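Only one protein chain is missing from this complex, and each of the others stays in its spot.
Take a look at chain A:
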């Protein structure tokens, strides 16, 4: 123990060197653990995001893309599915339940998911946990349900009003402020992207997008524009104060009831000039939801919305999922992609794990650099410490003691560096966790050190020990040859 005390005192006398070396080790340890921590948390966060859903169906696209936009609200749907197609599959005898979702709008950067109230019944996350309301209940027409994080960040609760903005950016020029939503419920925290989302009914979304926005304050009455739509003779005039470029889209051609129309629009609103929004970014929005409306204002069984982004499916028999997946993928009426969330998560993870491995390798090399820096510092210090060694030998320290002293010194540095690295890691997690959650919907918890992390710490310790043998051996040899003579 007295050797360790001596080693510490000696290190403290070379404080600036010691602190710099310690920081180098701390940073490399932080990186090493951080890569492990983030990938672990991401892995479990991703895996916990959805469960109980057998298939997710969207327009033809890559499976990872479909998963990302439908579950994580990252990226945009490539295309829409017509309501008819959705109905076709929803009524399939294999399908126990299905929930449509339509994406594309947001509230201050939080994605708006238009769906049906049955979503709250069928959606499961983590280990088959259902969504719970911390306040209120599922939405009715004109109402919204918000995730826990949205409620906290935007300081909203049941009864508040919510103005939905067009597009998915955190900044929007175009708000559906003529159609404010009333908050009906707040969900319990789940640690999944659900916390970040706002849920409204499909019908409301459709009304918002079908409506002319200058028909001030008429609440939910938008009959006039339904008529417009039916005429198919204009390009969805949104009479905003600012300029909208309406680009025609080739993507939304519907085979359903409107064989011949080409008036259906894919709108891109290019707001290049001033706006009534309080944000200041340009927003280009693909406006899939508008496409293919085939409803009639007078028809009672009209679809709530002409097109949806995706739908979640629960099957009568789970083993049939592969069969159903193939059936949906080869559906002739409309090109669709069906994915099994579990296996696509695996696929997503495989994509990410290569990246993770690369990061691990890099942080391994950073560690090596840190340890070599420590080695260089200690070896350099040995030269000016030969006197110190002679003094220690004169009072009875053997070469073995000198060896132990040098090993202790290196290990004190390594351990302090490891502790500082763990401290830095937790500091960063503490600071960055809200950002990671907001950006990726992944909750990185301030949990204890996992066994994989202990393993990595163990590797650092062992590596530090082996590094320490080098200066220790050098000092041992020196003290044998120098004896009591003071070579400087």
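Keep this in mind: contacts are C-beta pairs under 8 Å (C-beta built on N, C-alpha and C of every residue); 3 or more make two chains touch, one makes a residue touch a chain; residues count from 1.
The working rule: contacts and distances are computed from a predicted model.
**Q** Determine which name in "Glycine oxidase", "3-oxoacyl-[acyl-carrier-protein] reductase", "Tryptophan synthase beta chain" or "Methionine ABC transporter ATP-binding protein" the UniProt entry assigns to the undisplayed chain of the complex.
**A** "Methionine ABC transporter ATP-binding protein"
**Q** Given the contact definition stated above, which residue among A:13, A:121 or A:157 touches the chain not shown here?
**A** Answer from the full complex: A:13 touches the omitted chain.
**Q** With the full complex in mind, choose from A:398, A:427 or A:458 the residue touching the hidden chain.
**A** Only one of A:398, A:427 or A:458 touches the chain omitted from view, namely A:398.
**Q** Which residue, A:137, A:361 or A:484, contacts the hidden chain when the whole complex is considered?
**A** Hidden-chain contact among the options goes to A:484.
**Q** Considering the entire assembly, which residues of chain A contact the chain that has been omitted?
**A** Output for chain A: 2, 6, 9-10, 12-13, 387-388, 390-401, 483-486.
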